[in-house]
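Note that one protein chain is taken out, while the other chains of the complex remain in position.
== chain A ==
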Amino acid sequence: MADVTAGATPSPSETRPVRFRGGGFLPKPRRIIGFITFAVILLAWELGSRSGVIPALVLPAPSEAWAAFMDLVRSGNLQKHLSASLWRLFLGFTFGSILGLIVGTAIGLNSLARSALAPLVSAIFPIPKIALLPLFIIWFGIGEGSKVATILFGCFFPTVIATYGGIDSVDRALIRMGQSFGLSRVDIIRKIVLPAALPAILSGMRISASISIILLVAAEMIGAEYGIGAYVLLAGNLMSTDQLIAGVAMLSVFGLTVNYLITLAERRFLAWRN
């Protein structure tokens, strides 16, 4: 009996563990590595500038940009630039998103709205909104109106598209469930459709937030006294590249902050997904 089984098992030389081949394709964010990347680049840049490998005319050292930033802080202008920019961003982004949500929901739920507006949105979405700025200046004046309108327009379209795309992919079985329990139309939209579309809406907001920062700067470069865009433009005109880098870095921090806020919102509202 023992002989028979021994004969059936393969000889030891053929025995080996099964090779693991299921790994990879699951990138996990390691925050520390992100910081290290930044630090390494800044350090190399600083060292390059100090040693003369990077000529100061081509690219100022990070420390010079920092000094320019501190000058700005001391002059008291930082607050004026920042508050002007943030206020425009806030108005444009908030109203653009709200209008986008409303129109997107209408397109997502109503046949008439869909037939009438969806083609229009597709036609206007790809137009660079900055090309319309001269028109906006005529319509809304050279002051705040035209700048806010540019950002508002820029946010509006991606939000519309994300919202109705999200609504289209809501599980119809859930909607039918709502109807079968006699929920009102408003309740079905508020308690079933919009929460289910929220992941898509938030990723749309991520995109529209970046677009609004780009448009903010572009709009401020055309006739604004204060604002990060105006500061950067002035720095460029004077060839003071240290100020330019300082301004651009502030924009980057804007972007990171907005992204972080949206991530927080996702964590708060979409916790049920994981």
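In the analysis below, a contact is a pair of C-beta atoms (placed from the backbone, for glycine too) under 8 Å apart; a residue touches a chain by one contact, two chains touch by 3 or more; residues count from 1.
Rule of thumb we're sticking to: contacts and distances are computed from a predicted model.
Chemist: Which of the following names does UniProt give to the chain that is not shown: "Mycofactocin biosynthesis chaperone MftB", "4Fe-4S ferredoxin-type domain-containing protein", "4-hydroxybenzoyl-CoA reductase subunit beta" or "ABC transporter ATP-binding protein"?
Modeler: Matching "Mycofactocin biosynthesis chaperone MftB", "4Fe-4S ferredoxin-type domain-containing protein", "4-hydroxybenzoyl-CoA reductase subunit beta" or "ABC transporter ATP-binding protein" to the record, the invisible chain is "ABC transporter ATP-binding protein".
Chemist: So which of A:Ala68, A:Val103, A:Val160 or A:Ile192 would be touching the chain we can't see?
Modeler: The missing chain is touched by A:Ile192.
Chemist: Take the complete complex as the reference. Which residues in chain A touch the chain that isn't displayed?
Modeler: 173-174, 176-177, 179-184, 187, 191-192, 195-196, 272-273
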